[in-house]
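This part shows chain A:
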Amino acid sequence: MEILFLIISVFTVITALTALAVKDRVVSVLAGGATGLFASILFIIMAAPDVAMTEAAIGSGLTTFIFFFALRKIRRNDQDHSYKVSEVTNRSREND
Partner candidate 1 sequence: MIGTIAVSTGSLLVLVGLWSALTNRDIIRMIVGFTIFDVGIHLIMISVGYISGGTAPIISNLSDIGVSYVDPVPQALVLTAIVIGLGITAFMLTYAVNMYEKKGTLEIDKFEELKW
Partner candidate 2 sequence: MVEPIYLIVIALGAAFLLGLLRKTGSALQIALTLAALAGMVFISAQWAYGIIKGTTQAAEIFTSGMNPPLSINLFMGRSEAVLLLLVNSAAFLSTMYLGREHKKTSVYMLMLLLVFVVGLNGIILTRDLFNLFVFIEIVSIASAGLIALRSDIRQLGAGFKFIIAGALASGFMLIGIIFTYYATGSLNIDVITGMMSPALASAGYIGLFLVFIGIMIELKPFPVNGWGIDAYQASIPPVSALVAAGTATAMFYAFTKITAMTGGIFLNASMYIGALTFVGMNVVALKQTAARRLLGYSSISQVGLLVLVFSLVKIFGIAGGELIVFGLLVSHALAKAVLFWLSGIIGKESINDWGIIRKRNILIVAFAVAVGALLALPPFPSFFAKWELITSLAVKGQYGWIAVILGGALLEAVYLMRWFGNAVKDSFNEEDNLDFRFGTLVPVITGTAALLALGYFSANLSVFENNINWLLPAVVIVLLLLDFLPAIVKNILLIAAIAWYGYPLLQAIEGYRSIFAAIFVIGAVITLLPGFMNKGRRPGFYPAVSMMFAGLVGIIEATDMLTFFFFWELMTLGSYFLILRGKKSKPHALSYMLFSLGGAYLLMTGFSMSFAEAGGTSIALDILKTVSGSSLSGIITILLAVGFMTKTASAGLHIWLPGAHAEAEGDVSPMVSGILLKAGVFGLLMTFIALGDQSIGKINIPYVLSWIGVITALTANYMAAMQEDAKRLLAYSSIAQMGYALFGISLMSHLGWLSALSLAIVHFTYKVILFLSVAGVVHRVKTRNMYQMGGLITRMPVTFFMVLVSIIALSGIPPLAGFSGRWLTYNAVIEKGWLLQGVVAGVSGLIAFLYLFRLIFAIFLGQLKDVHRRVKEAPFWILLPQILLILLVLYLSFFPGAFLRPIGDIVSEFHPEGALVWNGATAVSEFGYWNGEAVMWVFIALFAANFALLFFLNRGAQKIKQFNIVYAAERPARPETTHFAYNMFAPYRKALGFLEYPITTKFWSGVADLMHSIAGFTRRIYTGNGQTYLLQIIVFVVISFLLSNGGK
């Protein structure tokens, strides 16, 4: 059990680092959601099914949905206003 726990913990941290490292916003959001999902597995192992459900449904599921709605809105406005998200992110990449 502990080994399994350790492995999932490692995965949790890896997904979190992925969210940090990737350049693409969408992937980052998804990785953030995945962190939550892995964490909810940890919660189950720690005998916290209520928390696991909540984390999966809210912390990981709905949160990611809301992120996507927000991103969608930004992208849509992008087309409306002809703002260039790619330009912005490129610049920030250069600066990094």
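The candidates were selected such that all candidates are chains of the complex that A comes from, given by their letters.
Here is the rule we go by: a contact is a pair of C-beta atoms (placed from the backbone, for glycine too) under 8 Å apart; a residue touches a chain by one contact, two chains touch by 3 or more; residues count from 1.
For clarity, every value in this text was computed on a predicted model and none was experimentally measured.
A.B. asks: Which candidate among 1 or 2 is in contact with chain A in the complex shown?
C.D. replies: Here, the candidate touching chain A is 1.
A.B. asks: For a test of understanding, state which residues of chain A touch candidate 1 in their complex under the given definition.
C.D. replies: 1-2, 5-6, 9, 12-13, 16-17, 19-20, 25, 28-29, 31-32, 35-36, 39, 42-43, 45-51, 54-55, 58-59, 62-63, 66-67, 69-71, 73-74, 77, 81, 83, 85, 88-89, 92, 95
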